[in-house]
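First the structure, which I've put down as structure tokens, then a few questions once you've had a look.
Shown here: the complex without one of its protein chains, the others still in place.
What follows is chain A.
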């Protein structure tokens, strides 16, 4: 009796183990899923094998390519049930490893077929479906055959779809290539295989690839050249040994504006094929514009030119240019000054770029203007800008050539001064990430290092270009106004934007390290101001300048060293968006949740030291009609604050191939993503949605 009971228990316990429908293998998770748990007699239902290779691994298409193996299955079905059709495979991906082509899935994939229970089965009859699957899963280094036997304990019933697996299988069927009614033509001559496929809108095709079902048709790893010949897509590649007869395969087509690629099961017969036609839409810009690097360089140079009119750079540049405007400047000296200035700008830009690349390589999440995330750098900039502003206001003079050292040194000093001015201009220009700059810099970060440095140098060249022009073209110099008393006045006026820049830096410092830190920085600026005042008065009386200069430098260093470093969490809270927008703080999860709920989202990335960001936030974004439009259309607002270099935002920026802020993106309710220009307008914002 007890023995029978134990046997019964053992049998009950054994059932779940035997009826496993999912198996976790070392490199793959595999699950057998059915559209319904209660299939109806005589009614076919979809059943699928869901393979999930682990990251960095892949499973294979029905034709694995140069190497590999397809997934094989052996079904065990209740008596009287017909064997299912061979598995249907979703559209594969290409993967070239060491010159060998693999047709693979590096993502979860569902292989689908259908089973029809015999029509004479009664309801509530158990209907167990068992499959033994053998598949190959490979990484770039090795291949492992894996195997699992899976069982689904189905019960004959009404055929109602399973809520979860029904959807999974509907999606799996949607991912399968669709049969194509029209017949394609192929031809092979001189080792070239050409396929011509009738296609409704070949002009919209961005890319296409032909996966042959059988071996011996094409050389898998050879590139496929796709062109549009009239109303046909023409695919040419290297032929394999001896293609013959009807050829079948899957054509994968990416259509302009469609998120998912289209898969077409096609049959091609030997026939006439057209000559090579027009390149695909995606190929046109490359064909017309040549390689992308010159374009990117041009963008960097343009961005550099635009930086010249930024409030933090313009005063430095215009004074430098005016110093050359005097008719008494020798052309040779003007050219030397211009070259020294250019060298200074390019050197600092390239050095900053090189530093970004180095930190990138070292794994730090940084972007352009990264140096502004450190309060000590902000303090140094604050002191520097204050000193420049006081100089412009006429408090003291910068005189690198003291009279006693002779004519030769004056010339040298002039060139050295120009070099220093250039370096300074490049350094203070970084907060003004201009609209052109961000894109070029983003591109620079994905280029090989040498090309990336070339982009940074191009940016510097652009920044230096106006001054270079003034230095080399005497006509331009002559056109500039004559020096006179008005210059002193202009200089004093130009000190105003510099003072405002100093004010902005003080505010950033306050955001970063709180009121004590800001007070320390401002105290340093005050002390510096007093010492420079002393310097100015000594300059007027002809006394030695070294004492006050030494004091000023000491004051600056002390201010930077004594700066309290506050807890970032305390110093930085809330969002800077206008209250009416009801912005929430950005997180990738929140964005994903909003997008999943089909809520339109306006996302922007900002930083306190980003002037363009602040202008937009106080300007277009603060407009009442924008808040009203967003509320009416139910647009959610997300703000990411990069002031202190939040790594989550750094990663997001890198994913978007952006190197700096601002970034404005609108995610529509239809799932489409659209980037907005960096200078926002009220009409652009109210038109969203």
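Definition applied: contacts are C-beta pairs under 8 Å (C-beta built on N, C-alpha and C of every residue); 3 or more make two chains touch, one makes a residue touch a chain; residues count from 1.
As a convention for this text, contacts and distances are computed from a predicted model.
Chemist: For the chain that's not shown, choose its UniProt protein name out of "Sarcosine oxidase subunit alpha family protein", "Two component transcriptional regulator, LytTR family", "Glycine/betaine ABC transporter ATP-binding protein" or "Thioredoxin family protein".
Modeler: "Thioredoxin family protein"
Chemist: Which candidate, A:77, A:131, A:296 or A:395, sits in contact with the chain we can't see?
Modeler: A:296
Chemist: Which listed residue, A:91, A:138 or A:461, touches the chain dropped from view?
Modeler: Residue touching the chain left out of view: A:138.
Chemist: Of A:96, A:244 or A:582, which sits in contact with the chain we cannot see?
Modeler: A:96
Chemist: Take the complete complex as the reference. Which residues in chain A touch the chain that isn't displayed?
Modeler: Residues touching the hidden chain, for chain A, are 66-69, 72, 96-100, 102, 134, 136, 138, 141-145, 215-216, 219, 221, 240-241, 285-286, 289, 291-293, 295-296, 299, 439, 442-443, 446-448, 657.
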